[in-house]
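A protein chain is absent from this complex, but the other protein chains hold their places.
Per-chain numbering from 1; labels A and B assigned in written order.
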Amino acid sequence: MSETTPTPIATAAAIRGRRQWPLPKQADPDAPLLVVEDLRVHFALESGSVKAVDGVSFTLRDGEALGIAGESGCGKTTTALALLRLLPSNAKIVSGSVRLFGIDLVPKSESALRRYRWREISLVFQGAMNALNPVQRIGDQIAEPLVARLGQSQADATRRAGELLELVGIPRQRARAYPHELSGGMRQRAMIAMALACDPAIVIGDEPTTALDVMVQAQILELLERLRSELGLSLILITHDLSVIAETCDRVLVMYAGRIAEEGPVTGVFRRPRHPYTQKLLGAFPDIRADRRSLEVIPGAPPDLRTPPPGCRFHPRCPLVMGVCAEEVPPEITFADGVRVACHLYPPGSDGTPVPVPSMAVGGGSFASAAGAGSFASTPDAGPPGGDATTLADAVAEEIAAEGPAHIPSLDHSISPERPPGDR
Amino acid sequence: MGSRYLARKVVQALLTIAFIVLLNFVLFRMMPGSPDRVLARNLPETARAELRSRWGLDKPLIPDQFIAYVGSTLRGDLGGSYKFNGRTVVDVIGDRMWPTIILFGLGELIAIVVGLSLGAYSGWRRGGPVDYIGNGFSLVLYSMPYFVIGMLLLIIFATGLGWFPTSGMFSLGVRFQSFPQQVADFAWHLALPLATVAIGLIGQYSILMRSSIIDTLTEDYVTTARAKGLTEGRILRSHALPNARLPAVTLIAINLGYVIAGAITVEVVFNWPGIGTLTVTALNARDYPVLQGIFILLSVSVVLANLVADLIYGVLDPRVRT
Partner (left out) sequence: MTSRPLSAGELRAERWRLRARGMRDFGRRFARRKDGVIGIVVLAVFAFLALFPSVLVGPLQTATTAPGLPLQPPSLEFPLGTDDLGRSMLNLTVHGARISMVIGLLATAVTVLIGAVIGIASGYLGGRTDTVLMRITDFFLVLPTFVLALILAPIILDLIGTDATILGIPSTLFVIIVVIGVTSWASTARIIRSQALSVKERMFVARARVIGGGGAHIMWRHIMPNVLNLIVANTVLTFAGAILTETTLSFIGLGDPLLPSWGVILNSAQTSGAPGLGAWWYFVPPATCIVLVVLAFTLVGGALDDVLNPRMRARR
C-alpha cells in the first residue's frame, strides 16, 4: 500500500505541454479537465422508465483521481458509460452536460463523439474475461486502436503494444496469447495497457479489481498509482469497495439511487461523513484497527428506480428521516472543507452541524456528527431508546470529548434487519 | 491447432462410424427373417433353403454373419440389390450420387453465404425494415417443409410461367449437340430444385445468425470495441462476426441430418434422379440391401461432415484447442 502523493492540480494549458497529442481544436485552455453538470440518464423498459441517473454533477481536474462509490445499481457505471455515450440502445441522456476541456459532448453526433473515445477517455472494465475479445490475441487488441484510430502501421502498432505490455508488467512475448490463456490479474493488466494505448487524458476504471483476489488487487492498484504519477493520468475509479477509494483516490463521490449523496476530498468525507448514507456505508466496512464488533447493516433495499421515492431517495431507509425528506429534494450545499452534501440535515447556510431531528425520529438510530472519531470507526450508537435527539447528541458528544475514540461503545444489534427505522 | 484436439475428434468420428455399421447390421439381420421372408415368400421350401445358404443366412448371426458383413462392407461390397436385378448396391447408389451431391452441395453453399450474411445484417441493424421483413419471411420459411417450397415454386415458375421444366435432370429424347448445351440443359433443370433447397436453408441460417449476432451485441467486448471508437463496420467484422459465427458452424453441422430429410423430398417433387428418389423407390420395393447402403452412406457422410465442422470450429475458436 503506497502513500498517495498529491499531484499538482493544473489547467488544460499545462496538460497541453505534457501531452503527446494536441488538444482538440475546440478546447478551452482554461477549463477544468472534465465538468459534468446535472446529468440525467433514463432507461426505457417495458415496465416503465428507469431514472437511473438523476442530476449528477462533478468536476475532475487534471491529474486527479476521483472515486465513485455506492451500492450496486446506484448509477455509478451508468454515469461513467454516459460520458462516452456507451449506453445500451434503450438508454437516453435526457439532460445535462459533459464538458471535456470545456467541450460539451452531449449534443455531439455519434461520429463527432467517436473522436473522443479512447483518445481522450478510455475504459477498463471489470471481469476482463468478457471485456476482451476471446478469439483475438491480446497484442492485436491493444494494437487495434493504434491502427484504426491513430493510423499507425501494423508493425509500429505491434511494437507499441509490446511496450505497453511491459509498462504494465507483462512480458512482451505474451502479446501472442489469447485472453483465456492469461490469469485474471494479467488480463486486467492487459486491459489497462489497452486503455493507455492512445495516451488518453482520463482513464475510467469500472470495478477494476472486484473480481480479483486481495494480493492481485493490491498489485493492480499499485500499478494504477504508478501510472498515474508517471504519465500524469487522471482517473475515475468506480467501485463499491471504499477501501480501494481510500487508498487510491483524491476525491470521492458517493452516489445513491442515481443521485449524489456526498462528494469531496477523501480525507474529509471519510473522516467526517455528513450524509447518513455515507455514515452507514462507512459503518458497513470493517476496520482492521478498531475493536471487534458486529457489522452494521443498512436496513431495507435500494429503491425501484421506475418509481423512486419522492423527495430524498434515501429517506425510506434513513435513520434520521424528517418530514421534509419525503417532500422536497434536498439541495446540495458545499462546506468550507470542500465537501458537498445533499441532505436536509444540512440546509443552505449550514455550518456543518446537522439540524436537530424532531423527536419522533429517534430510537436506535445513530447521530450524524462524528467529530474526531478516527478514520474508519463507525459512528457510535446511543444506549437505550427514548429521549429526544438533542439530549442524545449532546450526551454522546460529551462522552467522545471525555474518553476519546477508543472508548466509544460498539454498535449493538438493536437495529435488527427486520425492523425498519420508522418503527419505534 | 492442437494435435490432441484433432486426434480426439477423428477417433470420435471413427467410433461413431463403427456404431453405424453395427446398427445397420442389427437393423436388417436381427429383424426376424427379413431377407428371405420378403423375397422368397412364394418359393418352395427347398429353393428358399438354397437361397439362404447361398446368402449365408443359415450361419449363426454372431459372430459369423456379423464378421462376414463387416468384412464385405469394408471391401466395398454392399450386396446385390433386390429390385434392380443383377446390379450391386454400390452400382445402383453410385449412379445416383452425383446429382444429389450437386443439388445439395450447391444449395448449402448458396445458403451459407446468403443466409449468414442476411442474418448478420438483420441482427446488426435490428429493427430496420430489412430486419422485420427478413425475419418474418425466414420464420415462415423455417416452418415450411422443403417439399412444400418445391411444390410452390414448381406450380408458379414451371407450370404457371413456364420458365423452367417440371421434372427430371435432362430433357427427354433430346440429342445434345455439344457439351455446353448439355450443361445448359442441366442447369435449366437444376434451377428450381436448387432454389428450393437454398431457400429452405437460407430461412434457417439467417434466423440462426441473426440471434447469434444479437447475443454477441450484448457482450462486454463489443462495448469495449465501441469505447475504442471503432467504426460500426469494423466492430462487426473484427469482433462481432468472429464470435457470432461459432454457434453458426456448430448448428450448421447439427442441422445436416435434417437437411437430408428435406433433400430427399425435394428430389421427389422434381423427380430429380438422385439418392432421394432412389430411397423412395427402394422403400416401396422393400429393397433392403439398397436401403442399408443408403443408410450407411448418408450416416457416414453426416459424421464426416460433422468432423469437418469440428475441425473448422477448432480453427475459428482458440479456446477449444487446449
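We adopt the following convention: a residue touches a chain if its C-beta (ideal position, glycine included) is under 8 Å from a C-beta of that chain, and two chains touch if they have at least 3 such contacts.
Since the model is a prediction, treat every value here as computed from it, not as a measurement.
Colleague: May I ask which residue of B:Val90, B:Ile110, B:Ala158 or B:Leu311 touches the chain that does not appear here?
Modeller: B:Ala158
Colleague: Of the residues listed, B:Ile20, B:Val90, B:Val114 or B:Leu311, which one is in contact with the missing chain?
Modeller: B:Ile20
Colleague: Pick from B:Val21, B:Val89, B:Ile235 or B:Val269: which residue touches the chain that isn't shown?
Modeller: Of these options, the touching residue for the absent chain is B:Val269.
Colleague: Extract the touching residues of chain B with respect to the undisplayed chain.
Modeller: These residues touch the chain not displayed: 16, 19-20, 27-28, 31-32, 34, 37-38, 139-140, 142-145, 147-148, 151-152, 154-155, 158-160, 166-167, 218, 254, 256-258, 260-262, 264-265, 268-269, 279-280, 283-284, 286, 291-292, 294-295, 298-299, 302-303, 306.
Going forward, only the chains that are shown with their structure count from here on.
Colleague: Calculate how many whole Å lie between the centre of chain A and the centre of chain B, each centre taken as the average of the chain's C-alpha atoms.
Modeller: 57
Colleague: Name, in rising order, each residue of chain A that touches chain B in their complex.
Modeller: The contact residues of chain A facing chain B are 81, 84, 86, 114-119, 122-123, 125, 127, 130-136, 144-145, 148-149, 178, 180-181.
Colleague: Help me check something: in the complex, which residues belonging to chain B touch chain A?
Modeller: Per the stated touch rule, the residues are 219-221, 223-231, 234, 238-239, 242-243, 246, 316-319, 322.
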